[in-house]
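Handing you this structure, nothing more for now.
For this depiction, one protein chain was excluded, whereas all remaining protein chains were kept in their positions.
Just so it is clear, A and B label the chains in written order, and each chain counts residues from 1 on its own.
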Amino acid sequence: MANENFEPKITCFVCNWCTYTGADLAGTSRLKQQPNARLIRVPCTGRIDPVFLIKAFETGADGVLVSGCHPADCHYNTGNYHARRRWIFFRELLNTVGIPESRVHFSWVSASEGKKWVDVVNGVIDKVRQEGPFEGYKKINNEFALPEEVEV
Amino acid sequence: MKIGVFICYCGENIGRTVDCAAVAQAAAKFPGVIHSEDYKYMCSDPGQNLIKQAIREKQLDAIVVGSCSPHMHEKTFRKAAAGAGINPYMVEIANLREHCSWIHDDIPSATKKAIELTRIAVEKVKYNEPLIPIRVPVTKRALVIGGGISGIQAALDIANAGFEVVLVEKEPSIGGHMSQLSETFPTLDCSQCILTPRMVEVYQHPKIKLLTYSEVENVEGFIGNFKVTIRKKARGVKEDLCTGCGLCVQKCPIRKVAKNEFEEGLANRPAMYVPFPQAVPNLPVIDRSVCTYYKSGKCQMCKKVCGRDAVDFEQQDSFVTEDIGSIIVATGYKLYTIDKKPENSPIQGYGEYGYGKYTDVINGLQFERIASASGPTSGEILRPSDSKVPKKVVFIQCVGSRDEAKGFTYCSKICCMYTAKHAMLYKHKVHDGEAYVFYMDIRAGGKMYEEFVRRAIEEDDVKYIRGRVSKIYEEDGKYIVKGEDTIAGMQVIIDADMVVLATAMVAQPEAPKLAQLLGVPYDKYGFLAEVHPKLRPVETSSGGIFLAGACHSPRDIPESVAMASAAAAKALVLFGSDMLEREPVIAKVNAGTCAGCFYCQKVCAYNAIEQKEIKNRAGEVIKVVAYVNEGLCQGCGTCNATCPSKSVELVGFKDEQIFNEICALY
Partner (left out) sequence: MEALQKIAKEALASKEAAFIIGYARVPGSQKTRPFIARDEAEAGQLVFDEYCQNNLAVYLTRIARPKEGKMGIVAKSCDVRAIVALLQENQIKRNEVYIIGVNCSGVVEDPAQPLSKENLAGKCNMCQAPQPAGTDTVVGEAKPYERADDKVGKLLAQLDSLSPQERFAFWEAEFEKCVKCYACRQACPLCYCEQCIADKSQPRWIESSASVRGNFAWNMIRAFHLAGRCIGCGECSRACPADIPLMLLNRKMGMIAMKEFNYRHGSNMDDPTLVGSYNNSDRNDFIM
């Protein structure tokens, strides 16, 4: 069950030109947000490799948000289209291994959509909070962090 | 690696919600950090000196600045780092203002987040490497898209500075909407009298290559190095042979089949036509949709009368490719047609005004033609239906503009002025006529603008009524205009002879397509977007592409001309250097591990990935690998993410850097 006191950790991968700038605009407009998201800036959604998401879960993220320029608005023309095609497969793959849609989110947020960014971030945080801590990954993370006795 | 961390309070902007001293203290303990301090204004001179001093004294290899967004001051701090002798790319920014202090209230959680953001940046900078900006040559040649007054001005400015310009216009003649206007506010100069010399200057300028009846088909490349393909539509007339004598136009038997576009449909034109007498170039065009030859293969009258054998029925569209350094977009506007609701559009239209149904309910541009000395009535104010002098004319402002419910939220800006001008021109020509203007507000900001409107009201007795018109209908040969006078608080009914609607300025319908071709963002109305509304109003987010005139937003002639000159100046700034420095954020291939699947080549939007043969000592090809053309790579990193073996890496955003960032979290 969802824990009232649970504060989810959300790792976000955002493109420099649209979403990062949109998040800047949210800041400039002093639009308040929950403090659970951490943004990692890349030039383009095209740069976002699915291994980033896996690594994010390995390092303890409870949810992941990937965001970039709207279709047709990509600063690099087509990076977001290639990214989208990648996600179509990857989100199904994650779902198949038990990493559900409720923990993996995608959005298009333009440089002018400061308000949308706030809504997206808060929405994702709320959804993951409801989902609770990612126990499955926490368990295998712990196993890795504390290996059982190692024979020398 | 010795790393220094510098936390900025940004006055109170960061300091109010983030405990900056605590962040600096926490950062001091991060592995690799040997220096950490906080300061009130890191971007100020003393702040920058603090950084420089620390770099020199502690021999720092890299620095992290916790401050505002990297979009704000990354360049500043890179410069400071360079000033202290380290490579400017050994700098990372933790965004503690826009992404932290400004969006949170709670000091403990904001401080915790700020520490994490700083840690991410520290972990990233560990894998930064010294980079040298890429230098690419600049093609000192401009492309101007659109031959209205904005495009003309931009082209002339650049050409007069001594650089070549390719001016592309989709219509058969340059001149744009300004060539259709009668007189211009607030001076009432004759529009064509001031425009035509400019058009001729463009035509005769040795540095300007004029391509009319042409459209941009494809754009490749990047700032300083665009390759633009232009489609020259088939005129049916050989440009090099035609002398513009006009005999073909006179003899064309298909006289009045097509609406004359230049006259806004108030007159007809033949199948073979020159858009208007002052057209530049003065070359006719065959309208293939109405010409008899294209229907039945017969007639050929134009061909028979042409002494130069310039008529070419078989002419096909042709393509030219131009090397271009900078592009100025000046595609202008269109008037909103308001008769019916456009398909697939939330716009409702103004069916109740009867535009398109009543011949004498016309729009602003149509009135310009009626008032123009070169227009269908030779400047006499005659209404279209029966060529009688209208004795009572109603002008309605804000048709489509400032109307969220039925039109657009924005103000079309020029209508207040041109409506005053229309009413004034009407009164000057029809002394006993009555002119009424329905308005919402009068927006007459501009030199001599307010005075101009006052003159219309006070000297020319134009009656201004504050209010909206609800309905127009025909009764006994009159147009009954039902409106409201919100100041008097009563209903107004006027039996008008003619109604002129100041319809909204809208973006060219093809603007989004062009914008996509150019990689320039546009708003929901199709107006192209500048990079910064205040400080970079003519630049777009695509380097080397600038905006001029009404393609950006509704604006009048002087504003368009000023913007065009500004865009030209931006292009000339670019042409001021032989080489262009570009961010060295580009992809690099590890030829040793590249398996040559070339998925990177498939995803590259810039054709920047080439195939390179790796040979052994005997000169035999042992494998073919990917190779990045540094001049073309724009640094999106899509190849990096696509490469299964990670043999392509994006410098500045390498896997190691991002890996470290992710691992630095939580």
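A few points about this structure:
Keep this in mind: contacts are C-beta pairs under 8 Å (C-beta built on N, C-alpha and C of every residue); 3 or more make two chains touch, one makes a residue touch a chain.
Note that the coordinates shown come from a computational prediction; the quantities given were computed from them, not determined experimentally.
Contact with the chain not shown here comes from a single listed residue; of B:358, B:473 or B:659, that residue is B:659. The missing chain lies against subunit A, touching residues 50-51, 54-55, 58, 71-72, 78, 81-82, 84-101, 105-108, 120, 123, 135-137, 139-141, 143-144, 147.
Although one chain is not displayed, subunit B still touches it through residues 592-599, 602-603, 624, 642, 644-647, 655-656, 659-660.
The rule is short, and it goes like this: only the chains that are shown with their structure count from here on.
Averaged C-alpha coordinates give centres for subunit A and subunit B that are 33 Å from one another.
The part of subunit B that touches subunit A in the complex is made up of residues 69-71, 95, 97-100, 102-106, 109-110, 112-113, 116-117, 120, 516, 519, 521, 541, 585, 603, 605-606, 634-638, 640-642, 650, 653, 655, 658-659, 661-663, 665-666.
Residues 9, 11, 17, 20-21, 23-24, 26-28, 30-33, 35, 38-44, 46-49, 52, 55-56, 59-61, 72-73, 75-79, 82-83, 86, 110-111, 118 of subunit A are the ones touching subunit B in the complex.
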